[in-house]
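All protein chains but one are shown at their positions in the complex.
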Amino acid sequence: MTELTLVQAVNRGLQEAMRSDPDVVVLGEDVGVNGGVFRATEGLLKEFGADRVLDTPLSETGIVGSAIGMALYGLKPVAEIQFLDFIYPAFDQIVSELAKMRYRSGGQFPCHVVVRAPYGGGIKGGLYHSQSTEAYFCHTAGLKVVIPSTPADAKGLLLSAVADEDPVIFLEPKRIYRSVTGEVPDGDQRVPFGVARTVRPGHDVSVFAYGAMVPVATEAAAGVEAEGISAEVIDLRSLVPLDEAAVLASVAKTGRAVVVHEAARFCGFGAEVAALLAERAFFSLKAPIARVTGYDTPFPYALENVYLPDNGRVAAAIRATAQAG
Amino acid sequence: MTELTLVQAVNRGLQEAMRSDPDVVVLGEDVGVNGGVFRATEGLLKEFGADRVLDTPLSETGIVGSAIGMALYGLKPVAEIQFLDFIYPAFDQIVSELAKMRYRSGGQFPCHVVVRAPYGGGIKGGLYHSQSTEAYFCHTAGLKVVIPSTPADAKGLLLSAVADEDPVIFLEPKRIYRSVTGEVPDGDQRVPFGVARTVRPGHDVSVFAYGAMVPVATEAAAGVEAEGISAEVIDLRSLVPLDEAAVLASVAKTGRAVVVHEAARFCGFGAEVAALLAERAFFSLKAPIARVTGYDTPFPYALENVYLPDNGRVAAAIRATAQAG
Amino acid sequence: MGMPSRPTLIVRSLVAGRRSVVSSTAPRSAPADPASEALGGARLLSAYRTMVLARALDERCLALQRQGRIGFYAPHSGEEAALVGSAMAMEPDDWIFPAYRELTVALVRGTSLQSVVDQLFADAGDASKGRQMPNHFAFREQHFVSVSSPIGTQITHAVGAAMAARYRKAPVATITYFGDGATSSNDFHAGLNFAGVFRAPTIFFCQNNEWAISLPRERQTRSATLAMKAEAYGFPGVVVDGNDVGEVYRAVRAARHRAVAGEGPTLIEAQVYRLGPHSTSDDPRRYRNDQEVEAARGRDPIHRLRTELTKAGAWDDARDAALVEDLRGTIAAAIARAEATPPVDPLSLFDDVFARATPRLEAEREECAAHPAAERKSP
Partner (left out) sequence: MGMPSRPTLIVRSLVAGRRSVVSSTAPRSAPADPASEALGGARLLSAYRTMVLARALDERCLALQRQGRIGFYAPHSGEEAALVGSAMAMEPDDWIFPAYRELTVALVRGTSLQSVVDQLFADAGDASKGRQMPNHFAFREQHFVSVSSPIGTQITHAVGAAMAARYRKAPVATITYFGDGATSSNDFHAGLNFAGVFRAPTIFFCQNNEWAISLPRERQTRSATLAMKAEAYGFPGVVVDGNDVGEVYRAVRAARHRAVAGEGPTLIEAQVYRLGPHSTSDDPRRYRNDQEVEAARGRDPIHRLRTELTKAGAWDDARDAALVEDLRGTIAAAIARAEATPPVDPLSLFDDVFARATPRLEAEREECAAHPAAERKSP
């Protein structure tokens, strides 16, 4: 066990994966000499050399397209996109190629690629250094999508991602890159996909969150405890595959649900959680399902704190949901 | 009034818009000399000349990027993407630029652009000539998204789109381009955005659909009538802005809802409709909300008819929803 | 390819002599056998046979589509010399990143005709399990990578695979095929740039057939040639007469040498002409005139090679007639077999999304199984 920040845990995960498998290579903008703009790839060039840590030209199309080619040949590339907001030049490669290669070839050509990207708001990054567009990827059949909210999960899920034969979109909540620290197991300790994590048990309301919203939801849940509301907080962390059993089991118990995410509400991931519950937990539900999310505007700069769900908004939703019906 | 197919109605809409406003220009691949691969732009080059009907190089990035530039200068470009499946090279331009230009400039630079694309399955087009990825666009703040299912709406909504100061993603259900005909008003008769269309009134179950699923849903609703189930079919047609009032009013009446779309289920548009109902119609709901959708696989070729919602699947869902609870 | 129990007609046999000339046991980094550097003798004859097969297949498949027996077809008539010459220049361990007109390349690589036809019929014999439209092949064993419809996307894959081969120190090159239209794609730009920067052992093989559906080459881009675009990425580009199978072969061979010698990528522009429609959905009379097509027919690569072989006394009309007759029979047999092959299993819809289906997919598979196919209506 070692005490690490979330970004350090990502770094250790990459190091661990590269040490144990020479097929793992890292590529992206500024990942080598510079160690990544967030230092997630710090030290890798030095340890593994320029053959395995590739500073690429400024082209996300090229980064993901060439990563796919490497994977087809047999490597296990981990591509870094500097900010999730800059992934769109690679969107065609991701949705048309990466997600569909195995399927369209009848299983002949799997695509063993991890695409890592820091995402989310809270760093005063404005429109293009803040977005949470996980729903695009979750809606794309053929992609796995995971989001850690703790250092241990950052390393453990990343090791699972690199080991996974399927393409994984690995989103890192940059707002808590350094603000969250925690004990991280040493070595190749993987956290499996498809399993949610109960952050805090409770019996009145279920609160589903992921990424940087997990600490916000947890704080809000702790806050309403004094008012006699017992809120269960579940970190979904694996969006695809989703731990539907855990979601349904929690609501079977509480009968009430609040979903929290930074992304815009309309057609966001929260809609899927709500739809799942409205379909398969309907008879347990005692109150309307609340979504506490970013608003349906582009991500702002000056008003970032108005846009992002915070303790006040989440607590208010928990209260309202606990009291409704 | 003239009897037209859906694709003819699109063609007339473009013609009408170009006749009444010299700022309207059309650009895309094969839209000029060839008249569009589906003939949606047939005759436009001849009537309006090569200055207004531009056959572009094979670059969706260039098509949407240059359309944005034209709009900034003051034109009203209508860009054709040959198949929605090929829009991804332009995705960066659409989500990063088109959707955000007005917002990020504080209203100084609106983007008067329409992006038209045939979409959806049912033509044996396989993975890349069949997809329904409207949810990507609906989740992107700053874009309007409309989908006609009748010739009259095709022309009327297109005229509204061309007149709208905001970017509009205009999706055309190519499966019913020629199979559906109907009376279309002559001249500049617009169908407003944000207003759903009741295809068929009913009082037991609400069925929400759009595009090529509207005839499927309508047929299913007609079929279950004999079993004593009165299903109301609502064509959402304007996905953004969504006619939430109509959705809520219908379920306030029926207490039961089925959402039908071709797109994959997970994080699809149906999730938003379900989430909206689970949030704001909760106390009217008498049964789980059903989604009849494409499955969470890439779009298949040989098994297209297994993948696409059909009369049987929709009717079964209506029955189950009518009887549940 | 998952179909080992089915009898396979390997076209490699048509390309007689290829195996003997390019020994797969020879040290890969040694200077190539000079005999392999030009296409002559028996190998030229096999090139011709493959080209005639390709043409016969095209004609047959266009008819099949008109008869509604297959759903779609994209012909390659006019491009046979470029396809065969380039494919023959590559080694078995090399990787192919094709577009949708490269069926013939798969055949040269040793894919069975039956496999190709099964893909067109999307039947239970299709190595890709009926997942894709006709012409969108994938043949793992032959390193013939899955074709997709979006234009250009395979170009960056070819570069990545080449980088991987170099990382593994394998004497392997990759070749990617694409059209004149694809030079406008994002992946062309990214792929050539990455290849230049990383000196990837890749051959960019551009089939300039003068048209991208209805857009003529000169309106696709204003550069004097497509080959010269390579200079923008710091490596050489060459123009070849794509109707001359020997010239194509030599150019690709030279590019392959450069590649495996660590000298970097090459862009080859093969000047050909698309004699047929863009695809069975296309009507070329809407945008080009008959004279242009007739002029191109005068440069027909098959006609040209037949004349050459005949002049050299290596071929004659009788043998030609027999070959065509023979190939038609072979094709007919493969089609008959495909039509007798059962369709794919409906519930296989849920396979291969991931290596193992997620719980959600398994639930959907059950949901799907519960809806009897009888209730299903064709669109």
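Observations on the model:
The letters A, B and C name the chains in turn, as written, and every chain counts its residues from 1.
One rule holds in what follows: a contact is a pair of C-beta atoms (placed from the backbone, for glycine too) under 8 Å apart; a residue touches a chain by one contact, two chains touch by 3 or more.
The structure presented is a predicted model; accordingly, all values stated were derived computationally and were not measured.
If you put the hidden chain back, the residue from A:M1, A:L58 or A:A324 that touches it is A:L58.
The chain not shown here is touched by just one of A:G69, A:G125 or A:G194, and that residue is A:G125.
Checked against the hidden chain, the listed residues B:G65, B:G126 or B:P288 yield one contact partner: B:G65. Taking the complete complex into account, residues 25, 51-52, 54, 56-57, 59, 61-62, 64-75, 77, 89, 92-93, 96-97, 100-110, 141-142, 144, 165-166, 194, 240-242, 244-245 of chain B touch the chain not shown. Contacts to the hidden chain, counted on chain A, fall at residues 29-30, 32-35, 37, 55, 57-59, 61-62, 85-86, 88-89, 121-129, 175, 265-266, 295-298, 300-308, 310-313, 315-316. Not every partner is drawn; the one left out touches chain C at residues 184, 186, 188-190, 193, 196-197, 219-224, 228-229, 231-235.
Keep this in mind: only the chains that are shown with their structure count from here on.
Comparing mean CA positions across the assembly, the chain most remote from chain A is C. Distance from the chain A centre to the chain B centre is 30 Å, each centre being the mean of its Cα atoms. Chain centres here are Cα averages; for chain B and chain C they lie 36 Å apart.
Remark: chain A and chain C have CA centroids separated by 39 Å (rounded to whole angstrom). In chain C, the residues that reach two or more other chains under the touch definition are 126, 129, 131-132, 136, 148, 150, 186, 353, 360. Of all residues in chain A, those touching 2 or more other chains are 89, 92, 96, 100, 103-104, 141-142, 240, listed in ascending order.
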